[in-house]
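The structure under discussion is supplied below as structure tokens; questions concerning it will follow.
Here the complex is missing one protein chain, while the rest keep their positions.
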Amino acid sequence: MSGRTYVSAKINGEQMDFLCEPRQSLLEVLRDELGMTGSKEGCNNGNCGACNVIMNGVLVNACCVLGVEAQGGTIVTIEGVASGEDLHPLQRTFLDDAALQCGICTPGFIVAAKALLDKEPDADEARIRHWLAGNLCRCTGYDKIVHAVLDAADVMRKTPAKV
Amino acid sequence: MQAIEYIAPASLAEAIKVLAHHGGAARALAGGTDVIIQAREGRRNVSVMVDVKHIAETTELSLSPDGSLRVGAATSCARIYDNAEVARLFPALIESVSLIGGIQIQSRASLGGNLCNSSPAADSIPTLIALAATCEIAGPGGKRSVAVEDFCTAPGQNVLQPGELLVALTFPAPKPHSGAAFERFIPRNEMDIAVVNAAASVTLAADGSTFESGRIAMGAVAPTPLFVKAAGDALAGRPVSAATIDAAAAAASAAAKPITDMRGSAPQRTHLAGVLTKRVINKAVERARGA
Amino acid sequence: MPRVMLPALLRPLAGGASSVETTGATLRDVIEDLERQHPALRGRIIDAGVIRPDVMVAVDADEVRDLDAPVPSAGEVHILPAIAGG
Partner (left out) sequence: MVIENKPKYKVIGTRPVRPDGIDKVTGRAQYGADIHMQGALQGRMKRSPHAHAIIKNIDVSKALALDGVKAVVTAQDLAGPGGDVSTLPDAAQNILASRKVLYRGQAVAAVAAINDHIAQEAVKLIEVEYEVLPHVLDVRESMRPDAPILNETMRTRGPNPGDGATNIVAHTVAAFGDIERGFAECDVIVENEFSTKMVHQGYIEPQAATASWAPDGQLSIWTTTQGSFPAREACAQLLNHPISKIKVTPTEIGGGFGGKISVYLEPVAALLSRKTGKPVAIRMDRIDVFEGTGPTPGTSIKVKLGATKDGKFRAAYADMAYENGAFAGSAAMYATMVITAGYEIEHVKLDGFDVVVNKPRTQDYRAPSAPAAAFAFEQLVDELAEKLKLDPLKLRLMNASKEGSRGPMGMPFKRVGHEECLEAALNSPHYNPPLEGPNRGRGVASGFWFNVGLRSSVNVSVQPDGTVNLNEGNTDIGGTRASLAMQLAETIGVAFEDIKPGVVDTDSVGVNDVTAGSRVTFASGMAVHEAGKNLIKELTTRLAPTWQVPVEEIEFEDGTFKTKDGAKSGTFKEIATQVVGRGVGLTVSGSVNAGFLAGGGFAHAIVDVEVDPETGKVTILRYTAIQDAGTAVHPAYVEGQMQGGAVQGIGWAINEEYYYDESGRMANSSFLDYRLPTSLDVPMIDTIIVEVPNPLHPFGVRGVGEPGIVPPLAAIANAVCHATGVRQTQLPMSPRRILETTLGIG
């Protein structure tokens, strides 16, 4: 019964149709079927956050979701965070604040932080640390990541998002 | 992962039919944060996943005017803690569901899933027990109710029969002058499985000086989450005092029959059972006095 | 008289000595003299005409790979195992 199932979902604003096996995770579908390798696999069991995407408005680990569950849903991945040449403020502050070293966890952190700031634009350091506890980084010690999120929040408060 | 079939029934009746048809090979899929991983890692044999997130009864979250609460088994932790009224009335429940995994897990993981996974260390179960929650179960033979403390039978096992589905959890309205609290001890500050966890619900006399009743439950100290009746009994009718609370904590420690594993040693867990019991009772008293 | 300081691993090959007085004005001369005094050390420091890749040699505080490097008469030549890192 491992036939492939037809799934239709809106990914980064575009309607996409794909076939996947029910046992394939959303992460496998994004990376292997759709060629969107920005979401990373660090643990494949929901403990590192490298595969974070926003699904139907909430932050999820794509490794803990079946691809077939995306049917009819909307998904935002790291590939959809910038709009064209305009980086998202988080992407800008991660660069300016040196908040990445090897960069493997960066897509997950940016997607997770975006989900936070979309919901809570005034998040403080304690809230940011709490929200990001599901995202592991082994290079930075988190200091510059937390600063980058605080700085992005500041930028976003000063310049309301373009429609 | 072994090959699986995925079915997303739109009604409770259909879900029961599908589950009954596939028997033990089928498993309900709510948040999937346990079952998908267990199937992938070969820790559970699952060949059919029945997605129960498209069913009205399993996804509801409704607070009655009298203050009783009904939580569909597939309702996510985030939906529960994002509901301000639920958060006000059931702070212990919020403490539990805010601790299950990270934010990414809480947006999918459900109360029903946490219960059906039946881990001895599950972070919601002691709270469900302390709050005297009831399981609503539907199956081919009809519906039945089971008290949460009677639900788990062994690590990873529970009273659900093949074809049965946990539909919802119901909570009685908090009584006047009552309060509840949950606490977990983990080595990090998030993202860990409990070394020990504990929940307490207490009802005080109107003047706040004595305990009328108490319900204490703990996790990770026995093969299943533990309802420690003796600890609650040690409170009932006694003055709210350090001595009373110490006696309840001692009863909790005595009830603990933990093992030593990578998450903690047996003596450490027995000790923490007392420490956490004391802490949650104190917090529950504080809330009861404020209620 | 340059003094060659030997690591523990090589001392058994020099009769247990932790250091050896040598003669020579260049590293090559010094090591050749060392090998003359303790033939068991042949091939353990220099192999095929160059310093072995798993050995490092320092003259006083300076690491040296060139065998023609000068060695002061009061100098110390340190023979050390190679290191890397994470």
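General remarks:
Read from first to last, the chains carry the letters A, B and C; within each, the first residue is number 1.
Methods note: a contact is a pair of C-beta atoms (placed from the backbone, for glycine too) under 8 Å apart; a residue touches a chain by one contact, two chains touch by 3 or more.
From a predicted model like this one, the values you see are computed outputs, not experimental measurements.
Not every partner is drawn; the one left out touches subunit A at residues 21, 23, 31-32, 35-45, 47-48, 50, 77-79, 81-82, 87, 90-91, 94-98, 100-107, 110, 128-130, 132-146. Seen across the whole complex, the unshown chain contacts subunit B at 1-3, 185, 187-193, 195, 261-265, 267-268, 271-272, 275.
In the full complex, the hidden chain is touched by subunit C at residues 5, 7-9, 11-12, 18, 56, 58, 60-63, 65, 76, 78, 80-86.
In this text, only the chains that are shown with their structure count from here on.
If each chain is drawn as a node and touching chains are joined, the picture fits none of the line, ring, star or complete shapes. Note on chain placement: the centre of subunit A and the centre of subunit C lie 57 Å apart, centres being C-alpha means.
Put simply, the C-alpha centre of subunit A and that of subunit B have 29 angstrom between them. Rounded to whole angstrom, the centroid-to-centroid distance between subunit B and subunit C, based on C-alpha atoms, equals 70 Å. Subunit C has no residue in contact with two or more other chains. Residues of subunit A in contact with at least two other chains: none.
On subunit A, the positions that touch subunit B within their shared complex are 1-2, 5, 21-23, 25, 44-47, 49, 52, 58-61, 64-66, 68-69, 71, 112, 115-116, 130-131, 133-135.
Partner subunit A is touched in their complex by these residues of subunit B: 1-6, 8, 29, 31-33, 36-37, 39-41, 47, 49, 51, 76, 78, 101-105, 107-108, 189-191.
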